[in-house]
Structures are given as C-alpha cells and as structure tokens.
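The other protein chains are all here in position, but one chain of the complex has been omitted.
Chain IDs A, B, C, D and E follow the sequence of writing; residue 1 opens each chain.
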Amino acid sequence: MQANSQNSSLSHLNDRGEAQMVDVSAKGATVREALARGQVRMDRATLAAIAAGNLPKGDVLATARLAGIMAAKQTASLIPLCHPLPLSLVEVTLTPDPDLPGYQITARVKTKAETGVEMEALTAVTVTALTLYDMAKAIDKAMDITHIHLVQKTGGKSGDWHRPA
Amino acid sequence: MQANSQNSSLSHLNDRGEAQMVDVSAKGATVREALARGQVRMDRATLAAIAAGNLPKGDVLATARLAGIMAAKQTASLIPLCHPLPLSLVEVTLTPDPDLPGYQITARVKTKAETGVEMEALTAVTVTALTLYDMAKAIDKAMDITHIHLVQKTGGKSGDWHRPA
Amino acid sequence: MQANSQNSSLSHLNDRGEAQMVDVSAKGATVREALARGQVRMDRATLAAIAAGNLPKGDVLATARLAGIMAAKQTASLIPLCHPLPLSLVEVTLTPDPDLPGYQITARVKTKAETGVEMEALTAVTVTALTLYDMAKAIDKAMDITHIHLVQKTGGKSGDWHRPA
Amino acid sequence: MQANSQNSSLSHLNDRGEAQMVDVSAKGATVREALARGQVRMDRATLAAIAAGNLPKGDVLATARLAGIMAAKQTASLIPLCHPLPLSLVEVTLTPDPDLPGYQITARVKTKAETGVEMEALTAVTVTALTLYDMAKAIDKAMDITHIHLVQKTGGKSGDWHRPA
Amino acid sequence: MQANSQNSSLSHLNDRGEAQMVDVSAKGATVREALARGQVRMDRATLAAIAAGNLPKGDVLATARLAGIMAAKQTASLIPLCHPLPLSLVEVTLTPDPDLPGYQITARVKTKAETGVEMEALTAVTVTALTLYDMAKAIDKAMDITHIHLVQKTGGKSGDWHRPA
Partner (left out) sequence: MQANSQNSSLSHLNDRGEAQMVDVSAKGATVREALARGQVRMDRATLAAIAAGNLPKGDVLATARLAGIMAAKQTASLIPLCHPLPLSLVEVTLTPDPDLPGYQITARVKTKAETGVEMEALTAVTVTALTLYDMAKAIDKAMDITHIHLVQKTGGKSGDWHRPA
C-alpha cells in the first residue's frame, strides 16, 4: 500500500514500478511557464578572459545562449519520459557575477500545452552551462556547474509554484 | 596583443573572436578517458521514495542512467563546437548519499580519437541528473542539481589532468 | 483511371505516383489511440538468462521499454511521410511467454491530433524488440523478431479498427 | 555465481545488473559486415496495389528503402547501448514475394570499426518494413511485419556467424 | 533609439541585441501556408544522365524529394530560433528545365499553428537541392544551387505576402 502510494507519487512509474510516459490527453492546453537558474563558477582570470574574448564581437556568450535555446527544443529527445511540446518562447540570459566568480544563467520557457515546461527550462540552463564550460575549458578545467534548480512555474491545473527562499 | 593571446586561450575562438570548430586533423587518434561527477540534492523523503519506488524492479535509476548514456552520444549535437567522436565506453553510476541527502552521479567515457571526451562525460552526468529530477519532480520540485565538474582526464597530447583536491 | 484510384488508395502518393506528406490541416484534433503488438522469440536458455539477469534490479527490460518509449517520439524522423505529433501517452509492456519461448511486447500510444498514432505504436514495439535483441545477442544471435502488427486504433474520422481474430 | 556468469553473458550488464555501454577501446578496427532479413506480409490486393502504384515512377519502394538506409545511421540514437559507428555501406533490397504474399526485405551493412553492425542491419530492415506499412496502411491495416533476424555476420574477433538453416 | 528600433525589426534580437526565441503564446493557431522555390543548375549532360538514370525506377528524384520532406520536419533543429511546429502538409516537386539546364524545385508547407512555415518551405527546397547535388556530384561537381527564395505566404496576423514579380 505504502509502496503503491509512493510509486504513484513518482508519477512516471506505473503500479509495477515501470517507467511510462503518463497520459495527458484529458488535460487542457493552457499557457504554462517555467523559470530555471544555475551557475558556472570559475577562476577569476577565466571570467576576465571571457569578458575580454567576448569584445567587441566574440561569440562566447552568444554560443552558450544559442546552445541552451536549441537544447530546450531537444528536451523530449533527451529526457526519456518527457512529452514533446510546442515551445512558444525560450529565453536564456547569462550574467557575469564577479562575486562567484562566474556566470549566473537563467532560462525562461513558455508553452501552450497539456503539461509544463520545467524540464525544458532546466535543460536550457544546463546546456548553456556545459557550452560555457566547453568554450573556456582550455584555460580552466576546474569550473563547477552548480545550483541548477527550478525557480518557479506558473499555469496548469496543479497551480503555481515558487521555490522557497 | 593581450586580447589576441587571451582569445587564442579560448580555443574555440579565432582571431576575430568568432566561434569555430577547431582543426584536429593533424592530431593522432589515441585512447582518451574522462571522468565527471555531480550531485542531485533532494528532500530526505524524496530519497526514501526513490529507494522504495525502485524496488523490486522500479525503473527510476535505470531510466536516469540510460538517459545519461544516450545523451553522451548526442554531445556533438548539443554542444555547438564539439567534434563528433566514436565513443568506446560510457558508464554512469548513481549512488544514494544519505548525507546530502540525494544521489552522487559519476560518468566515465572513453574514446580512441583526436580529441578528448570531457564534454561527453559532463553531458552524461548532467542529463542523468535532469532525468532523476524529472522522475521525482512530482514530489519534490526544489531539488538542486549541483557540483558538476570534471574529475580527471587522461590521454592525448596535453597530458593527464586531475582536479585539485 | 484504375491506376489513379489505386494510387489514391496508397494515400501517401499523389497523382504522379510521388511520395508526399498528406494534408491534414482541415481535420480536427481529436483524441486518438493505437495499440500494437509483437514478439521476440528466443532460445529457452536466453529467456532464463534475461529473467535471472533482470533480478533484483537488472536493467534488461527497463532498457528495452525505455528505448521503445523514446523511439515513439522519433517516429516522424524515422518514417519519411509521418506527421510530427504531440504524444500524450506512450506505454510499453514486455511479458515473458515460456510457450514462445520469448517476450510478448505491446505498445499503447495516445495523442490529441489531426491524424493517428499507428506508426508510433508500431515503432515503439519494434525498437523495444530490437533493444531486447541487442541486450541478449551475446548469448543468442538467432532470436527472431516477429508478428509485429496493429491490434486496434480508435478515434478519428475514419473510425475504429480492430484486427480481425 | 551462476547469476554473475549469466549477467556477464548479457554483455551490456555490469556486475550489479546495470546497463552500460561496454568498452571496445582495446579492440582493433576491422572490416565487419552484417546481413539481416525480414518480411512484410499483406493482402494479395495490397501487393498488387503497390506494384501498380509503383509504376512508372511511384515512390513506394524507394521511400521504404531510403527510410531503412537513413535509419541504419540512427541506430546508436535508437538502441541505448549501441556504439556510434562510421558505416561504410548500407544496402537495402525489397523483393515482392507472391507466395507470402508480401515483400522480402534484406539489409547489408559494413563498417571498419571495433564492433559489429548487426543492430544497424536489423534496424534498417525494421524501419524499411515500418515505412512500407505506413505507405500501404490506408488500404491494409492488418499487414504483419515478421521474421526479422540476423542472417550472418563476418569480421571481428568473435568470428563469423551464420544463422542455422 | 535608432539602434533599438532596428533591433526590434530584427525580431529574433532582444533590446540587448541577444538572440532569443520570440514569444508566440498569445497568438492564435491558424492555418498558414508557405511556398518556396529554388534551382539546381547543371551541365546539360548531367540533366540527361539523371533523366536516364531515373528510368524506369531509378531513385534520384524520389531520394531528393524525400530528403526535402524529411528536412522540413527537422527545421526547428537546424535553424536555432525557429519554433517547433506540427506540420500538416509538406509537398516537394522537382521539374526538369532544359533551359537552365537543371531542375526547378518548389516546396509547399502547411501548418495550423501560432507562427508561419516559411523556414520549413525554404529548408525543404534547400535540402532537396543538396541531395540532388549529392546524387549527381560524381559526374558534375560544378552544379550551382541558386535562386532559393520565398514565393508567398498566407495566413497569420501579419497577412499574406507575395514576392514582387
């Protein structure tokens, strides 16, 4: 019993504990939005090199941002039980943070669909971070991709959710 | 000058600061290996639910592990300037850690190629973590994917690298 | 004339016999479901090894099931004239059958769309079977993937269809 | 013990029963070839319609053949533990067989690599069959995709294998 | 100011000049259609060889046409800021033109969505042309893919557009 209710809480498992893509065909398509966040921590000198290398028209941040946007569209191919969704907006921002030191990354994703886009936002943040790592790894292999989490989600029957402070 | 040398340190940028896939055609194909690591931090109750939901044959950890392995093979599609490589091994492990509480994730990747597989290992860790999040997000949206980094790389002309303790 | 009417029966061909993706823009989006089935026949010893290897937490069946689910989402990339569809459910089951001996595989797929998901269900069964073959081919190369067919489809203007017994 | 040796026979499972992509980095790259076969059984009238619809320049068989060739190149994306391989040849043939009635399908795949192309050949046969189904399903939903198996493999350390008659 | 208004004209750039996928969630889903066109110019002998090679059942044109149709479905993976769309029709035609000499290619794409399918139609034309080049490059490497442009688009709030003569 206990096991059963726990299984059904892990919503991608059926009664036999098997992974399945859950049925959303009875749910209405509504506008949903998710905001996720993460960080890439790096050496202070790496942060300076990216800033320098990115001016006047260096492609470091543009490359990372585009990789994140494009990855959001591949979420259903990467995450086995995600539903393929029509995305209506993907927006990725990279902000230098001298206190980390490193970059703060956020991704905002919207859809009009039967289920939410939390995984799309998290995937965008993650692949943006991986690409930033790839672009700078020749000078700093010890960078840390960290604190990736959902900030908030809105829309859908289960209601809004905001990460506790 | 300074700018130039910094640009060339960011090895994916050419002299004009433009992103390009670098030339590895003159490098020899040698066996290379990379090991990466990361964590998913979660509520203690979530860790317990996954443990319970995964027995006797629940698919939570198997799903996350496979997603990581399959994602390693998509690295060159996800990370814009990565070279497509023939992978000779991908191995992902998920270890419960009651002290986090959560899961420790490692990925080991090998190739016989002209360039290394650091990004493949980091991508495997990351997508394993994202999938674990996806499997358990119905009961814990506040999970944190964190401390993803390269542990070591071996092989290739640039030599071995081990993350400083 | 005869040729024409036969061509139009092969609905993916136009009047010139050329393959085209047909127009579904005038059709309404309704809930549609398809159920497909297939078998992997194998040596009795192979069936036993999978059963043994799958306990207590071996990944053989989980891997095959996930591969089938993920493949359903790639149907429009694999089958040239299939429409890309938002899938609302994919469910794959593998049942050992000592009388084959081997595994019975079924896949159930649902969508709310302008066209049906027969190909998605058949693709899921097929890739599940191929993955089971891959997992066990080291001990049994002679396995046979067989009797893959549509069991039933429901929804849509053309009405329900059930495979004759 | 018994369990262990059985697990290691299922070569994609490690000692803990977990699915992993096995290490082929120590193996030499040699020319390897695989031949696979399968059938699509259909109504006699369907076979006639395809024959008619395919003349003078109808695309039914060309579409199915190309889908199989292209799918062979996607094998490592579809089958979770397959190694990505450089394919040096993919050849698909479709032969009408009035006795089935239906089509006999064969696929021959070659590579120069560390591991074999059995799964590529089986995937090509399978997706060719699925596409043939898709092209003709408007007139015959009851078609059966059947008897898909490896015929032979050559090359590699484990030696040649021919399916017993 | 001037810069800002120009930026907002380049609709994929935000106020900071960063590329983003724009928000279409407030737009209604309506039927939209796009028609694109292009040419492959070639040696007269190449055109003759394709015509000869394509009879009675050669696959040159069928291969090029299918490649274009399948590529239309990959548009959102190829063009970084394109929205993934459910396509309701893709139709590619190849017409020999002795006056070029070469082939005229057109692609017509329809959707019921929040944004248009211009890029899908252009992608279909382009990949059809590239595939025709690939099929004939052994005898004519100097072929020219040329004059690819949008002919017209209909549907959507911004209204119809027809290319000026």
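One rule holds for everything that comes next: a contact is a pair of C-beta atoms (placed from the backbone, for glycine too) under 8 Å apart; a residue touches a chain by one contact, two chains touch by 3 or more.
Quick caveat, the model's predicted, so the values are computed rather than measured.
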Which displayed chains the hidden chain touches across the whole complex: A, B, D, E
Among E:90, E:109 or E:122, residue touching the chain not depicted: E:122
Candidate in contact with the missing chain, chosen from B:81, B:94 or B:145: B:81
Of E:24, E:82 or E:107, the one touching the omitted chain in the full complex: E:82
Given D:87, D:105 or D:121, the one touching the chain that is not displayed: D:87
On subunit D, residues whose C-beta touches the chain left out of the figure: 31, 62, 65-66, 69-70, 73-74, 84, 86-93, 110-112
Residue ranges of subunit A at the interface with the undisplayed chain: 54-57, 59, 61-63, 65-66, 70
Residues in subunit E touching the chain absent from view: 2-3, 6-7, 9-13, 16-19, 38, 49-50, 52-60, 62-63, 66-67, 70-71, 74, 77-82, 118-119, 122-123, 126-127, 129-131, 133-139, 141-150, 153, 161, 163-164
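Everything that follows uses one rule, which is that only the chains that are shown with their structure count from here on.
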Chain at maximum distance from subunit A, centres defined as averaged CA atoms: D
Of all residues in subunit A, the ones touching two or more other chains: 18-19, 62, 66, 70, 74, 77, 80-81, 84, 86
Overall pattern in which the protein chains touch one another (line/ring/star/complete/other): other
Which pairs of chains touch, using the document's own definition: A-B, A-C, A-E, B-C, B-D, C-D, C-E, D-E
